[in-house]
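Apart from one protein chain that is not included, each protein chain of the complex appears where it belongs.
Naming follows writing order (A and B), and every chain is counted from residue 1.
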Amino acid sequence: MGECTCGGNHKSDMLIPMIGVITDIRTETPDVKTFRVVGRDGKKLFEHMPGQCAMVSVPGVGEAMFSITSSPTNKEFQEFSIKRCGSLTDVLHGMNPGDEITVRGPYGNAFPVETALKGENLLFIAGGIGLAPLRSVINYVLDNRENYGTVEILYGSRSADDLVQLEEIQQVWCKTDGVDVYLTIDREQEGWDGHVGFVPSYLKEIGFTTDKKVLVCGPPIMIKFVLAGLTEMGFTKEQIYTTLELRMKCGIGKCGRCNIGSKYVCKDGPVFRFDEIDELPPEY
Amino acid sequence: MERAKELLTDGTVVRVLGWKQGDLGYNPEPAYFNSPEELADFVYDGFCGANLSKYMIQAGKMERNTLVFLKPCDTYSFNQLIKEHRVNREKTYIIGVGCKGTLDIDKIKNAGIKGIESISQDGDMLKIQTIYGEKEFPFDDALLERCTVCKGKTHLVYDELIGAQEGEEAGPKGNRFEMVEKLEAMMPKERFAFWQNELSKCIRCNACRNACPACSCLKCVFDSNKFDSAQKANVDTFEEQMFHVIRAFHVAGRCTDCGECSRVCPQGIPLHLLNRKFIKDINEFYGPYQAGEDTDSRAPLTDYMFEDVEPSVVTERGGKH
Partner (left out) sequence: MYQIKKDRLPELFAAMAGAQDLFLPIRKADQTNYGLWTEEVQVDLDTLKTVKSGKDCFFPQSETLYSCKNEDGKLSIDPAKLTDEPFVVFGMRACDVQGLKVLDNVFLNDPVDSFYAARREHGTVVAIACHEPEETCFCKVFGIDAANPASDVAAWFVGEDLYWKALTEKGERLTESVKELFTDGDDTAVEEEKKQIQAIIEKLPYSHLDLSRFTPEKTMELFDSPLWEEMYQPCLACGTCTFVCPTCQCYDIKDFNTGSGVQRYRCWDSCMYSDFTMMAHGNMRTSQMQRFRQRFMHKLVYYPANNDGMFSCVGCGRCVSKCPASLNIVKVIKKLGGEA
């Protein structure tokens, strides 16, 4: 993962974490909260690139990998949008601003925002909590607007209440020039006058042109159908990026559990191009 | 094996669970055979120690019928599993195979016999071809501990028998509680040292648990991440003792003393002694009982009778030493 970016903040080993202070907790949906984290000195814990992850832990409870949802262009703090779905996330959801956790990272590769994606038109497709890693890229792109072409965002969730970062989407993304946002929810709901339907079918209804790179993240089943839809529309696998999630313990390609084929998702990923994924045994 | 072919061909069963020839003369593996042709690799010899009753838990969930070869002592496990509703008797065709005792390759190797190419039996002796010349080893000395205290040569459950003789006298038969009695006679400190010495070798590979026919839980408590004593590592020596003691408690009254735990332990820990202690206590407290002997009686630990010992027996006995 290249040069260490933590500024000597880590002690003797990549496995030894830093202490992070939660400064703000936003309730996004009934089961997703966004945690803002800084070091004890009030400064950002480390620098990262969009798509990278970090190990967040509550000692005595557990440690798990989460994608960093804030953009690197944010110089004040890191944010993690975390869905409540296990013992660690249960405890995190019960925490308050001022509470301390441990954080280590950043881990993994990033979306190639400075190389393959630079100068390109971009289409972001996200489902549910899958917006978390893409939000980092979207904000990075919007903060470096001149480096990229058109930006289109297609985001869907089970219901209107399950859309993450809705305020930012409506107040910032929708109001930025050259950015088109398409929202959808799975089922009709009172008070929702937007589109209703699954992300893959909405994708086909809109019918995007193929002169762009696509970044997809969401539940595996959505990814599967989005990929089929995109292929049908004429996109090649080389144009599509996604980010994988597997069980991880070390974050540095040694503990072995995120190993698929000759790749370690924590180190060689989590960001992969679809043609790269195609070469891996189907175990993700 | 011919019989297995017939039963496969006439459709009585669709698969045969037996043992497949290994490549070293002493390492046959449990195997499913799905066609008469595959049965060419079938083998049955003294190294077929694996108790196939354990595999029948899975096989019972597969489609259609399975033929399984069971040694006399394996049938105790199968019966016990019937009692616990873990196997499907209707979907099982059991051929009881005769058993002259199963062998422990480590006993042969520990005698310094290395580079084994093949092993054959010649009367009371094993003839062992090795790279370092031909060696001999007494058959009885190579028996697994469990076979030196054989329960008997009678199959308790079967559809037919091959090579088995009803009522045939068991092989060498010692008192299976001899070592347990020795341990009981030890001073607590000495006994603790014995177990500490043995259990400190444990690598928490879970082979004992996974081979044990009585360990049939779909999810073991030691596989829970929420449990401090989860598998894989011993935080301290206390914990490694707890794993085995908890396991022994859990199979108490259900363990048929098949000896698989000790057979498979890579560190040669005599785990069966923990189970035998329970068996001995149950026999003494509730009358002689052999798990797996039948499929319908009530087990002593789940049956409450007026004559049952009072819990105070524990403290009374504890006072002895």
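In the analysis below, a contact is a pair of C-beta atoms (placed from the backbone, for glycine too) under 8 Å apart; a residue touches a chain by one contact, two chains touch by 3 or more.
Keep in mind that what you see is a predicted model, and the values were worked out from it rather than measured.
Colleague: In the full complex, which of B:Cys205, B:Val221 or B:Met242 touches the chain missing from this view?
Modeller: Counting the whole complex, the residue in contact with the absent chain is B:Cys205.
Colleague: Please pick, from A:Val38, A:Val216, A:Ile252 or A:Ile277, the residue that touches the omitted chain in the full complex.
Modeller: Final answer for the missing-chain contact: A:Ile252.
Colleague: Touch as defined at the start, partner being the missing chain; which of B:Lys71, B:Arg263 or B:Arg276 qualifies?
Modeller: Considering the complete complex, B:Arg263 is the one touching the chain left out.
Colleague: In the whole complex, what residues of chain A lie against the chain that is missing from view?
Modeller: 1, 4, 11-17, 19, 59-64, 85-89, 98-102, 245-247, 249-250, 252, 254-257, 259, 261-262, 279, 281, 283-284
Colleague: Quickly run down the residues of chain B that touch the omitted chain.
Modeller: 22-24, 27-32, 50, 54-55, 105, 110, 112, 114-117, 130-132, 197-198, 200-201, 203-207, 209-211, 223, 225, 228, 230-235, 263-264, 266-269
As a working rule, only the chains that are shown with their structure count from here on.
Colleague: So what's the Cα centroid distance for chain A and chain B, whole Å?
Modeller: Taking the average C-alpha coordinate of chain A and of chain B, the gap between them is 51 Å.
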